[in-house]
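Below is the structure I would like to discuss, written out as structure tokens.
Other chains dropped; remaining ones untouched in position.
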Amino acid sequence: MTSERIHALLVEVAAGRMTVEEASRQLSGFPVALCHQDGEVVARLDTQRAARHGFPEVILAQGKRFAHLEAIVERALSGGEPLLITRLTSKRIRRLKIRFPALTREPGTDCLFRVGCEVREPRGLVGVLCAGTSDIGVAREAALVARLMGARVQTHFDAGVAGLHRLLAADELLRTARVFVVVAGMEGALPSVVGGLVNKPVIAVPTSAGYGAAFGGLTALLGMLNSCAANVTVVNIDNGFGAGYVAGLINRL
Amino acid sequence: MTSERIHALLVEVAAGRMTVEEASRQLSGFPVALCHQDGEVVARLDTQRAARHGFPEVILAQGKRFAHLEAIVERALSGGEPLLITRLTSKRIRRLKIRFPALTREPGTDCLFRVGCEVREPRGLVGVLCAGTSDIGVAREAALVARLMGARVQTHFDAGVAGLHRLLAADELLRTARVFVVVAGMEGALPSVVGGLVNKPVIAVPTSAGYGAAFGGLTALLGMLNSCAANVTVVNIDNGFGAGYVAGLINRL
């Protein structure tokens, strides 16, 4: 529940256009909405989050039992706020879309979000680049999140450092974006190269693309942490969500 | 076989209410009951355990062949003592429940235990908290074990450190429990925060919840071992059983 929404609601009450009871009901889940299962609280939705962080509830689906996931989604949707669910399997996406038609899938990602979440007039510019075709899924997740946070987003995919001329086509993007998300697997060198070309913050996302000594993204992660470009910070392996989120925050400043 | 049970049995014999043969049979598996398979000993049940440790036999199902598991369960149930089986698959739970109706499943866990195991008048208070919805399975396992050991147990789930106000609802529990089990995955920071708020022992359980650099619970484990709160000790990743067991022991003191 955003602070604007809370304010609007109070105005309605003050003007007699909304009963105290209705207002109470709507605020009942604030700042924590409880999700129950088998008579026990299984989740505490941080409904204050939109007010505090400027972003709707995000649910990391991975690791959660499906029954818990359903209970959480139902509770979250009931509030009317934006909602994003990440790291879903194809099977879960199908089941959730059937049960909750308000949810829609972002193409090429494992994410569902509430229809109508997106801001009408995005502002600023977030550049999302990735090194290889295998990194596109993570990059798109980052782009989606930044978009949901109100940012204008441009992408440039498959621009790995072993063919620098592939990065040239992104020349204008490199000059104009306010913040960059750079996604790469294997040796994870792209953020360093991009970081050297721009004077804006670069959020590096290592991916689990690669094999053998890529160690599921560890190599890319370590490489990015040791970037010789000083404007690079790093998030967890395959964490497109986090990168998009921080990029969205920075883009707002 | 608890020492009370041994004593009671001897009283029966002395009073002529039980034949020596029957008493012999009941004591035959003491202190080690052998389970055979293919003419070889495949397990040595520690029947002295209840007397020595105050807790029934616990069987870690994972890694055992099903035939061995069956043989062990059969032998353990024949003694009349409490029994707990952990880390079962859904399939094994179904098969064991059919074959051994005396077993019942704890909801939301991978555990079976003998019906009637639970103490009638639990005492003390063990607080079981967890950071996220994905950690509930492990937390419930800990709660079950503490309960089987005679403890009163209260739970508080989904109270991760990124939304501290979610921990506030556990205020009373934090003030009254004699010992805490705190379960968390990802960065595993909850035990440190809880440890700083209470002056009782905190048993931290890292879970494998998370992805990428969570490394299957290693990150949470390392974080907990380095807790800046001095009242925190740690058990193995996902080891709800061990945490509940030690909490039960401490709660008895």
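First chain written, first letter: the chains are A and B, and each begins at residue 1.
Assume contacts are C-beta pairs under 8 Å (C-beta built on N, C-alpha and C of every residue); 3 or more make two chains touch, one makes a residue touch a chain.
If you're wondering where the values come from, they're calculated on a predicted model, not measured in any experiment.
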Oligomeric copy total, full assembly; chains in place: 2: 8
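Rule of thumb we're sticking to: only the chains that are shown with their structure count from here on.
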Size of the rotation, in steps of 5 degrees, that lays the CA trace of chain A over chain B: 90
Rounded Å distance between chain A and chain B, as computed from the means of their C-alpha atoms: 38
Chain B partner contacts - residues on chain A that touch it in the complex: 31-32, 38, 40-44, 46, 48-49, 62-65, 68, 72, 87, 206, 208, 216-218, 221, 236-239
Contacting residues of chain B [partner chain A, same complex]: 107-108, 132-134, 136-137, 155-159, 163, 165-166, 169, 185, 209-214
